[in-house]
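One chain of protein is taken out of this complex; the other chains stay put.
Should a chain be cited, it is by its letter among A, B and C, assigned in written order, with residues numbered from 1 in that chain.
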Amino acid sequence: MITEVATNLFWILIFPGFVFTLAVGLVASWLVRKVSALVQYRVGPPVYQPAVDVTKLMGKEILIPQDAHRAVFVVAPLVGFSGVLLLSTMLWLVGVQITFVGDIIVALYLMVLPSLALILGSSASGSPHATIGAAREMKLVLSYELPLVLAFVVVIIKTAGGLEPGEQLSLVALSQQAPVMSISGLLAFIVALLCVQAKLGFVPFDIAESETEVASGVMIEYSGALLAVWKLMQAMMLVALPLFLVVVFLGGIGISVGGLLGGIGKYLLVVVLVILIKNTNPRVRIDQAMRFFWFYCGGALVAAVILATLGNYYGLAWL
Amino acid sequence: MSETVRKSVLAVGPFHPLQEEMEFFQLTVDGETVTDINVRLSYNHRGIEKLSETLQFDQIPFLVSRICGICSASHPLAYVQAVEEIAQVEVPERALYVRTIINELERIHSHLLWVGLAGHFIGYDTVFMWAWKYREPVLDLLEEITGNRNNYGNVKVGGCREDVPDELKPKILAELDVIEQKTEMLTKAVLDDPVLHARLKGVGILKKDDAVKFAVTGPTARGSGVDIDVRHDDTYAAYGALDWKVISQPEGDVFAKAVVRLLETFESIKMVREALRKLPKGPVAAEVKEIPPGEGCGHAEAPRGETFHYVRSDGGNRPVRHKVRAPSYVNVPSFKASCIGEHIADVTLTLAAVDPCYSCTERVAVVDGRRQVVHNYASLLQLSREKTARLRKEIGAPEMKLEDL
Amino acid sequence: MIREELDRRLAEVEEKLIGIERTRDNRIYLLCDAENVYSICQFLFDELALRFVISSGVDAEHCFEVLHHFSADACGCVVTVKAFIRDRAAPEIESITPLIPGAEWIEREMHDILGIHFKNHPNLQRLILHDDWPQGVYPLRKEVQL
Partner (left out) sequence: MNWKMWSLKKSVWVFHVNCGACNNCDIEIVNLLTPKFDVERFGIKLVGSPRHADALLVTGVGTKQAARRLQEVYRQTAKPCVVFCMGACACGTGIFEGAYHVAGPVDEVVKEVDPNAIIAYVPGCPPKPEAMISGVVKALAAI
């Protein structure tokens, strides 16, 4: 009993949960800054920079604006952070086969949490600029959630043939498949990748908070440890979201050495794709983003659903 | 400005990494269209004109070069020309050439700086980084000649303090070649880019008669088809002996102003080359014994327009009145003509096109009827960039490739 | 417009002037009383199409002087209208902003720092002194010491 609790705690707090995800996330966010710097003829920050940034913020004073709703203002970052923490732990554990049926739905919910927390926190801060940011974030969530769910529907249809009825909603079962190797799966993967880009708040979807207009809308009023929690949350999302794509679309991470290396390769592939999109696109406007996600991505996914169903019916795995 | 506006502006701080002077622009909008604009100065008022009355004629160039960091060659030049007019000093010819070289180098780096910032305003941050990278060698040259990257303090009544050493000539010429090549790339990128055409043309038009009414100068006027240039009209230093032409564009929009600045950079490079070649031998300063009573006007063409100094002397060793007019002082009020009726996405860009010493635009707050801040600098910048992105899409422009630059 | 023509046209307003000074080849000072300044500026700006450069306010010993500098760019000549305001207690002069919108700021500035009142100015608010600056103190007057 005690050992079981200890093991679970270890999984959540040390490996592969909090500490490990954090480490990977901080390195990933360094990668993002470094690549951008190289494009601009600069050297860029050293590899430990994101970690030091966060450590420093932890030691700083927390200022709460006078007009802010204190409780919500303080709790919001923690909510978002715990959402990502749970999500990443769950995803890593997929590798060691400990999970429950239907967890893909839980994962989807957990993925919305950071955005919701951001909206809550910035609306609570009482600053007009943060409010503009919150409104934009809200519209953005509305635009990309639907295509994201549809993308998973494609995957579930796609894998329906090979799995037991109950297993279709389980990440472990899904991670054994690589639906990206088919047309419909590839379409779904591309759309999901763009949704992840938006969730990470990267160009071209960094509409709510962007590094170039550093006034950074939603987070403008946060300082000290609370800001650090946001930064940590963003770093961990940089791990959790690509990992989710790896698990669902690319066949997951194996426990063997080869599987592990392959998994790391797949993760890096997704991250590099994200960085490339970030560095080669100008920012879009919020209504453009909505139109893009609803019409173009939605249309592509409807086609993917049809293709996947047809493929199942006729037994054509490549469709 | 009402107290509410003030407060929200303070609370959120209209500050930005690229912020410069503290002017506060207050825009009134109707929907998305600007209907009125009001400016509050004073944040940067240091009382230079009064201070100047307490300093000696020879000390004042150091004071006036600190009026504006980017125009720190043209302000002292305008001042000493006013004093030389009172004292009837014959300035040695070599000094005139040295003044020309310093002023044109200043113009090159100032225009490159503007190109970078304009890139930043429309969302091409890479252009910003690159233009500033190419600007660095000019500052290094100025440092080698005068001893400082900015605030050269190189002119004095009767001549110059530092000479351009002859052994530095080859280095300056070599650097100029590199700068010319890079500027050519930037210019090509601007003039050929369909997105920039769509984004900048027809935006923030300052009509020719408005330009005259608001008495604008420099590239702002020349972009509106008013081809005035002090260097040409009331020629000073060595400009009369050099071969160059005044660049002007009739359209009056942001694009025209960008074109004027870019083409002027080439003229400046050409002028520095020619001035170096013709640089005569001789002393760089004449002796000035005393400043007799009298009054004088001096003006010089700064990168942003005409710098005007009026000096009155009563025969003592300090002026009794020294009036300074920087180019932005007449260029900035022209926003009243160019911004009203514009979409707010274009406001930052229109303000930036004047190069108002250069980022006062970051003091912008947009208010609606209830006097609440609805946009700040960041969101305006955002709108500006979104418009670029939208136009890119409409035109179907290819991604901007790094190697294009 | 060549220089000779400028000289000829300037003679048209001669009756409104106290005198004309030519300190150097291309510097012309038109001396006048405060009452005539608007009509002279109107002539220079509308008829001769000179460019308005700036105004300087000067605290001279027995009067205030307001100098409107104009530039004749075609011949590189600076034409200055020098108006004398003899009433030191309540200095007042006609505003030229209704004629030249570009003069708005400088007239507000002179109002701030010299205390000269500009009649018919559309918006004579404080421009460059800070919000708590005491009323009635004009820093550019000679009696104010640093």
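Criterion: a residue touches a chain if its C-beta (ideal position, glycine included) is under 8 Å from a C-beta of that chain, and two chains touch if they have at least 3 such contacts.
Being a predicted model, the structure only gives us computed values, none of them experimental.
Asks: Please provide the labels of all shown chains that the missing chain touches.
Replies: Taken over the complete structure, the missing chain's partners among displayed chains are A, B, C.
Asks: Please identify which residue in A:Ile220, A:Ile253 or A:Ile275 touches the non-displayed chain.
Replies: In the complete complex, the chain left out is touched by residue A:Ile220.
Asks: If the hidden chain were put back, which residues of chain B would touch it?
Replies: Looking at chain B, the ones touching the missing chain are residues 10, 13, 15-22, 42-48, 50-51, 62-63, 66-70, 72, 113, 128-130, 132-133, 136, 148-151, 357-358, 378.
Asks: On chain A, where is the contact patch with the chain that was removed from view?
Replies: Against the left-out chain, chain A lists 33, 37, 40-46, 48-49, 52-53, 55-56, 58-63, 213-216, 219-224, 227.
Asks: Considering the whole complex, not just the chains shown, which residues of chain C touch the missing one?
Replies: Answer for chain C: residues 129-133, 139, 144, 146 touch the chain left out.
We adopt the following convention: only the chains that are shown with their structure count from here on.
Asks: Measuring from CA centroids, which chain ends up nearest the centre of the complete protein set?
Replies: Ranked by how close its C-alpha centre lies to the overall one, first comes B.
Asks: How far is the middle of chain B from the middle of chain C, if each middle is the mean of its Cα atoms, in Å?
Replies: 26
Asks: Using the average of all C-alpha atoms in each chain as its centre, how far is it in Å between chain A and chain B?
Replies: 45
Asks: For chain A, what residues touch not just one other chain but two or more?
Replies: Touching at least two other chains: none.
Asks: Going through chain B residue by residue, note those that touch at least 2 other chains and give them in order.
Replies: Not one residue of chain B touches more than one other chain, so the list is empty.
Asks: Write out the stretch or stretches of chain B touching chain A in their complex.
Replies: Going through chain B, the ones touching chain A are 8, 11-12, 15-17, 123-126, 129-130, 133, 372-374, 376-379, 381-382, 385-386, 388-390, 392-393, 399, 402.
Asks: Tell me, which parts of chain C touch chain B in their complex?
Replies: Touch residues, chain C against chain B: 23-24, 26-27, 29, 49, 51-54, 56, 58-59, 67, 69, 71, 73-78, 80, 100-106, 113, 126-131, 139-140, 144, 146.
Asks: Show me the residue ranges of chain A that touch chain B in the complex, using the header's touch definition.
Replies: Contacts found on chain A: 39-42, 65, 127-129, 132, 204, 207, 210, 212-215, 217, 220, 280-285, 288.
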